[in-house]
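One structure, as structure tokens, below. Some questions next.
As you look at this complex, bear in mind that one protein chain is not there, while each of the others sits in place.
Which chain is which? They are A and B, in the order written, and residues in each are numbered from 1.
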Amino acid sequence: MTSEATIAIPLYLKPWLFFKRWVLSTNHKDIGTLYLLFSLLMFLVGGIFALLIRAELFRPGARIIDPELFNQMTTMHGLVMIFGAVMPALVGLANWMIPLMIGAPDMAMPRMNNLSFWITPLAFIILLSTLIMPGSAPNFGWTFYAPLSTTYGPPSTDYMIFAIHLLGISSILGAINIIATILNMRAPGMTLMKMPLFCWTWLITAFLLIGVMPVLAGTVTMMLMDRHFGTSFFNAAGGGDPLLFQHLFWFFGHPEVYIIILPGFGVISQVIPTFSRKKLFGYSFMVYATCAIAILSYFVWVHHMFVTGVPLAAQLFTMYMTMIIAVPTGVKVFNWVTTMFKGAMTFETPMLFAIAFVFLFTIGGLSGVMLSMVPADFQYQDTYFVVAHFHYVLVPGAVFAIISGIYYWLPKWTGHMYNETLGKIHFWLSVISVNVTFFPMHFLGLAGMPRRIPDYALQFANFNAIASLGAFVFGISQLLFVYIIFRSIRKGKPATAQVWEGAEGLEWTVPSPAPHHTFAVPPSLYENGITPPLHAKGVDAEGGGGI
Amino acid sequence: MSATNMPQGVTPISHAIYDLHMTVFWICVAIAVIVFGVMIYALIYHRKAAGHKAATFHEHPILEMVWAIIPFIILIIIAIPATKTLINMDDSSDSDLTVKITGYQWKWKYEYLDQGISFMSNLATSQDEMQNLTPKNKWYLLEVDHPLVLPVGEKIRFLITSNDVIHSWWVPALGVKKDAIPGFIHEAWARINKPGIYRGQCAELCGTNHGFMPIVVEAVTKPEFEAWVKQQIKSPASAGTIAIPQKPLSKDEIMSAGKTAYEKNCSVCHKDTGLGMPPTFPALKGSKIATGNIKNHIDIVLNGKPGTAMQPFGKILNDQDIADIITYERNAWGNNTGDIIKAEQIKAARNQQEKTK
Partner (left out) sequence: MTNQTQKNRKTLIILILITIGMFGFGFALVPFYNLLCKNLGINGKTSNIIEVNKDPVDMNRVITVQFTATSNANLPWDFYPMTKEIKVHPGENEKIAYYAKNNSNHTMTVQAIPSVTPGLAAKYLKKTECFCFTQQTFRAGEGREMPLLFHLDKSLPKDIKILTLSYTMFDAEKFKKASTNKTQGKIN
């Protein structure tokens, strides 16, 4: 294999090579890069929708967008952030890191991997184009309850359904690829209980995806049938039931939120041990806890429906199940803290984001315990208390975990250390503004402010203004993140293979930037652990490639 | 004036909910203090820069079991009062009064089944306040034209359903929130301890004006309630006809009144420009309805278009407003039909419908 730098490429070939490398890629690193860049773009798009929302809510009274457009913004913000920003980013991290972590040359099915990626931008072109279609874009919340979305939904709803089908296919194929890769392609000697926790969390997440995305596909198909083919799954007029929609949606929806967070847990479980210079505490309990969370997640969907009139028995059962999920989640938090305890910590940017994750995800988790208490939930449900809860677990939760992972692995991808000073500025701006934005929302919800309203009573004005200011600072701070990333592609101190003093794992045995192809021959592992010396046998001698 | 906590409310259930909320809250605070305390300690003392050398322990199954079991026990302790309160909330038997609540896009209908009273309750805040043309009053977006009047001390059973999409009836001070689902009826109950005015909002996204259909409960003493009931039966608080103005108004005056009424009631969907948002909200500018047969125009405004968001405004507005709006629609945006509709025509159309009853 020769490096491209040693051949003079004729000018007319360059566009074709670019097309071949990126559009026809079967390389897990390049596909990982594509997912990450796409998710960054969607993060900014979803962020703009959020800022339109917060601008409208800055003060009471009609401001810049009317109620109809406001409902479209809340809907699209949710869909874009969940399906366009967070999930593709996690898949991008999986693509880049899983083969490297297990010593595999690539994913199990590289061509299917390519298909999985390219379906995603297609789906979002369709979804975002609904904003410029005649009639409105989807305006019924990312949860698209019937009959608001079926009988009363705008024509663009059908395009949204199509986009969701495409995204489902992409996720399912991606999950299959991840399972096959992890189960079949680990280097000899790497048993399941020796592989990095990031791989474990993705293995479990992939099974969750295969379990629930098809149910979502079925649900949106039923929506389409109700809208156009005369069925009445969700229409009481024909003997159907709007609540059936909610059961089906949340049967998908609850495991979905664990799908979003578990790989983030995996990232944190890689970052904290590295910067504490101490092995992860309680590896096997971390694995069992993740499995427990995944299994329990199938039983709690009714907690999104406590006020819909479900019978008492269902409410009680769900309350108990939801409370129980707090136990394995708590175990994970305690284990991260214990990993840090009596370690020798340094606070580079990945570690800062990981520490903030532990603090702030815990706050989100505790507000989740409050929400699980059914009688109290009658006052919290559909208020800003819920908005505060899920934004805490999503933003300083999932998003911070992703950002931590990006800072952590950027030197491996680009070959350059990102600018640490700028990284720290990005961190402090983000962590302060994220709390200024979302903490007041707890109070707004308790004081009585409902969700999804474009205008509000005067007693909610002060906290809304504060939240809006925080949101704008947070949004602008992410532009700094974009700059840091792109700058490190070209500039920065050259990174070693090891990059971080306390890092352990096969990914740190390949050069930085990681060569285009790695582990063509599986690495050999020590008998008592999987940390070979820096230059393990079997790694490609050449550099080059990478981004 | 910014509240930071849930109200204690004025019913036994709202009190029970508040107590449960505060209990769980303080337990969560305690857990957070312990966990964050350990973390902060480690962040200060277990730093490489402070010279700390990393320990090597990485597992302790017994400790893991302990900190799985202790939270489990704490959860069981919290679950007990939660279960008791929930079972109590589920029991709406032996009520003294039944009120049926129907959610509409975008207002509430209240029916006192035993007394035979029924009326619509609409947001009463003016468009001017919402468009920032006049200062907002204290109860901005939390005021209605016809509040739900209830007696204190009695057990009130609420029957909740919907006319169209899912809404949710929520009054924090009463501790009641229940979804309104079309085709289904659900019940909730409350016993209000204290007279007063209690305000709430719709708590399930139901379309464009989800944020503009508040709930106002006026709790009064039993004698005051009986008196109110009597008065309602005599002169119902529903929309109907008003006295026809004696002085004939000029076209400009009618158009001005029509524009105001249009912008208050119709703009939200059909827009100030009359362009609407087709196909969901048809354009009125140049439309067949607004430039064609007057009878059809009156009919659709009075009776709405079932299966769409077009309400039967005959049930909400009086004859004069309807006439002014139709006049405005038929002449604005270049429609220029020259038609001036009078309140008598609306009254006649209503009577025609009455005759077929």
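As a convention for this text, a contact is a pair of C-beta atoms (placed from the backbone, for glycine too) under 8 Å apart; a residue touches a chain by one contact, two chains touch by 3 or more.
Treat the numbers as computed from the prediction; the structure is a model and nothing was measured.
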Contact with the hidden chain (one of A:I179, A:M223, A:A344 or A:V431): A:I179
Among B:L113, B:L133, B:A227 or B:A348, the residue in touch with the chain that has been omitted: B:L113
Touching the absent chain when the full complex is considered, from B:Q8, B:T23, B:N137 or B:N163: B:N163
Option touching the unshown chain, where A:P188, A:G238 or A:P494 are the choices: A:G238
Residue touching the undisplayed chain, where the options are A:M42, A:L69, A:A217 or A:L506: A:A217
Residue numbers in chain B that touch the chain omitted from display: 91-95, 98, 100, 102, 111, 113-114, 116, 157, 159, 161, 163-164, 182-187, 303-304, 306-308, 311-312, 353, 355-357
Hidden partner interface residues of chain A, rising order: 108-109, 172, 175-176, 179-180, 183-185, 210-219, 222, 230, 232-233, 236-239, 241, 243-244, 247-248, 251, 309-311, 313-314
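Basically, only the chains that are shown with their structure count from here on.
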Centroid spacing, where centroids are CA-atom means, of chain A and chain B in whole angstrom: 34
Residue ranges of chain A in contact with chain B within the complex: 60-62, 67-68, 71, 134-136, 139-141, 145, 147-148, 151-152, 154-155, 236-237, 241-243, 276-285, 307-309, 312, 315-316, 319-320, 323-324, 326-328, 330-331, 333-335, 337, 339-347, 355, 358-359, 362-363, 366-367, 369-370, 373-376, 378-379, 381-383, 443, 446-448, 450-463
Contact set on chain B toward chain A in their complex: 1-7, 13, 16-17, 20-21, 24-25, 28, 31-32, 35-36, 38-39, 41-43, 46-49, 52-61, 64, 67-68, 71-72, 75, 78-79, 82-83, 85-87, 89-90, 129-132, 136, 138-142, 164-166, 168, 170, 172, 175-179, 181-184, 186, 200-212, 268, 277-280, 307, 309
